[in-house]
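Handing you this structure, nothing more for now.
Of the protein chains in this complex, one is absent; all others appear in place.
Letters A and B name the chains as they come in the text, with residue numbers starting at 1 for each one.
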Amino acid sequence: MRGFDETLLDEADETVRVRFVVNGRKVACEVAPRETLVDCLRDKLELTGTHAGCEMGACGACLVQIDGRAVHSCLMFAVQADGARIDTIEGLTESGAIADLQAEFHRRNALQCGFCTPGMLVNACELLSQVARPSREQIRDALSGNYCRCTGYEAIVDAIDAVAKARSAGGAR
Amino acid sequence: MDFGETAVKASAFSYFRAATIDQALDAHARAGDDARFIAGGQSLVPALSLRLQAPRLLIDITHIAELRGVRREGACLRIGALTRHCEMLSEPLIAEFAPLLHAAAPFVAHPAIRNRGTFGGSVALADPASEFPAMTLALDAEIEIAGASGRRRVKADEFFFDLFETALQPGELITAIYVPLFKADQRFAFDELARRRGDYALVGCGMLATFTSDRIDDIRISFFSVGNRPMRAKAAEAALIGFGLDAEHIAAAQAALEDDLAPPENDEVPPAMRLHLARVLLGRLLGRLGEGA
Partner (left out) sequence: MTAPLTSLDRPNSYIGRSLPRPNAKRLLAGRGRYVSDLRLPRMLHAAFLRSPHAHAKIVSIKTDEARALEGVHLVATGADLATICTPWTGTLDHFKGMTSAPQLPLPLDRVVWAGQAVVAVVAENRATAEDALELIEVDYEDLPIVVDIDGAREADSPLVNPGSVSNVCFRSQLDSGAVDDAFAHAAHVVEEEFSFGRHTAVTLEPRAIVADYDPAAGMLTVHHGTQTPYQFQDLYSRHYGIPEARVRVIATDIGGSFGMKLHVYHEDMAVVGLSILLGRPVKYVADRIESFVSDIHARDHRVRARMALDAKGEILAMDVLDLTAIGAFSTYPRTSVVEGNQVVRLIGAPYRFRNYRATLEVIFQNKVQTSQYRAVGHPIACAVTERMVDMAAAKLGLDPFAIRAQNVIADDAYPQTSPTGYRFEALSHEACLKRLQEMMGYDGLRAEQAELRKRGIYRGIGIATFVEITNPSPAFYGVGGARISSQDGAIVSLTPSGEVRCLISVTEQGQGTEAIISQIVADQLGLAQEHVKVITGDTEVTPHGGATWACRGAGIGGETALQAARALKRNILEIAALILQEQPSALDIIDGDVVDAGTRNRRLPISEIARIVYFRSDTLPPGTQAQLTVSHHFAPQGYPFAFTNGIQGCSLEVDVDTGFIKLLKHFIVEDCGRVINPMLVDEQLRGGIVQGLGAALFEECRYSETGQLVNGSLADYLVPMPMEMPDIAIAHVDTPTADTELGAKGVGEAGTAAASACVLNAVNDALVPFGAAVNSIPITPARVLKALKRF
């Protein structure tokens, strides 16, 4: 990697080229350094399933996976993610990785307006990858940064709980 | 809050990804110090988005290998500045040798924030309401700083000056935090009173004590959310050292807090209420410490 080049200081308004692997596909795009990852995903890559709810990390609507971990895409500039693997709700849906969670959310109506749902699913996915049989308390704790104004949360907790049990019973994964 | 100029998109800046500490320091110097280092960015990114800060240059230090890793070094645990909050929960060395940090970690924001936020970043920001900066006080940690004039180590007790003011000079960055290894004759306790899980606490407290049977030989108690900086409760400590954790000495420590803390004026949590809550929390934690914590 090269050292610091002072001409960079005069190029704040210039876009730079970044490369990611988004939902399993190599992507290159031009972004201004000040562009957050959520804006880049939504505007440049048209992945509008990731939502911006507060743009300060307080609502969880913008969660995506970066290198396999749930991260707020509003708390990162796209340039910081250069070289990273990014998975969004669209990719997680297409790969089938969260199909059981989605089905259970649907069955129990664990969503209303749906704006928080992608973030909830990303977080649920992470929780179940780390704790096979979380208690209801652990589920609520894991979702403690995900705001939902519609459901009152119980159906979401129920859905995640049911999927955890089903996955454990199935022995798969 | 001033609503005249609300913003949600950052002012323009240039971005530089440093591969080494020297590159990062050099970039900062050459930007005329109108630069910010960014690690996890969990506090800095919103500050930029809201245009509370508008540096010319953002220097990404997350790819500097030297800032990573947790390892034993003599009587200390060296915790690299880039150690993420989630690693405080998952790293076995932390659980074994710095269990107070392990205990505090679940209270730091929410899982996805912990996946990005870094220990060094948290200490560097020195938010008086944050868990980790205060815990460096309780742990008697040392903060290693790299700057133009080389490396130096600063005791946590001498690191935090005032609101967001620390021993870090412009252009310096934290490389690691050294925490004395947890010993068999020590006990620790941590808790906080937050309205909601992951919120900044109304009051939080951590403590590390060395015992001879049930007598306290040494204790370090630190609070957060009780003033302009993370705070040691030295008067409370003094009220306990040399004694057992009986009701009388716990009450003495609680009473002493008045001299230790400087709760800020706040409509929602008046200073007297914060002091009251600090005393309640202190009493509960000392109770747990007495039970072996």
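Everything that follows uses one rule, which is that a residue touches a chain if its C-beta (ideal position, glycine included) is under 8 Å from a C-beta of that chain, and two chains touch if they have at least 3 such contacts.
Remember, it's a predicted structure, so these values are computed and weren't measured experimentally.
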Query - Among shown chains, those touching the left-out chain - result: A, B
**Report entry** Option from A:R19, A:R133 or A:R149 whose C-beta touches the chain left out
**Finding:** A:R149
Query raised in the report: Per the definition of touch given earlier, which of A:A61, A:A78 or A:A162 contacts the omitted chain?
Result: A:A61
Requested in this report: State which residues belonging to subunit B touch the missing partner chain.
Outcome: 1-12, 50-51, 193, 195-200, 202, 267-270, 272-273, 275-277, 280
Report task. Please give every residue of subunit A in contact with the chain that is not shown. Result -> 32, 34-35, 42-43, 46-56, 58-59, 61, 88-90, 93, 102, 105-109, 111-118, 121, 139-141, 143-157
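The definition used in the following text is that only the chains that are shown with their structure count from here on.
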Query raised in the report: How many angstrom between the C-alpha centroids of subunit B and subunit A?
Result: 27
Requested in this report: Name, in rising order, each residue of subunit A that touches subunit B in their complex.
Outcome: 1, 3-4, 6, 8-13, 16, 32-34, 36, 39, 55-57, 60, 63, 69-72, 74-77, 79-80, 82, 123, 126-127, 140-142, 144-146
Report summary line: So, in the complex, the side of subunit B touching subunit A is made of residues 8-19, 23, 26-27, 30-31, 38, 41-42, 45-46, 48-50, 56-58, 60, 62-63, 86, 106, 109-113, 115-116, 196-198
